[in-house]
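Quick notes on the structure that follows.
Only a single protein chain was left out; the remaining protein chains are all shown in position.
Moving on, here comes subunit A:
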């Protein structure tokens, strides 16, 4: 599976949304499905899926689907 698909999978599994909802409009929002609780699950799942350890500062960086790709890029995960 491509890295992009693996990333999409993490989002659909944790946020329980359909694949077509995982796009550049998908953003963190304290009140929606992507809330602070799911954010922490998301981070853990990203770490498991891509075998990386995400730096505390980067946890606050990942606030959209696009930013997730940028941050993972720092850990040599290419999209």
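What we mean here is this: a contact is a pair of C-beta atoms (placed from the backbone, for glycine too) under 8 Å apart; a residue touches a chain by one contact, two chains touch by 3 or more; residues count from 1.
The criterion applied here is as follows: contacts and distances are computed from a predicted model.
Student: With one chain of the assembly withheld, which option in "Heme exporter protein C", "Sugar ABC transporter permease", "Assimilatory nitrite reductase (NAD(P)H) large subunit" or "AMP-binding protein" matches that chain's UniProt protein name?
Tutor: Going by UniProt, the chain not displayed is called "AMP-binding protein".
Student: For subunit A, which positions touch the chain that isn't shown here?
Tutor: Within subunit A, the residues that touch the unshown chain are 14, 16, 28, 30-31, 35-41, 43, 55-57, 59-60, 63.
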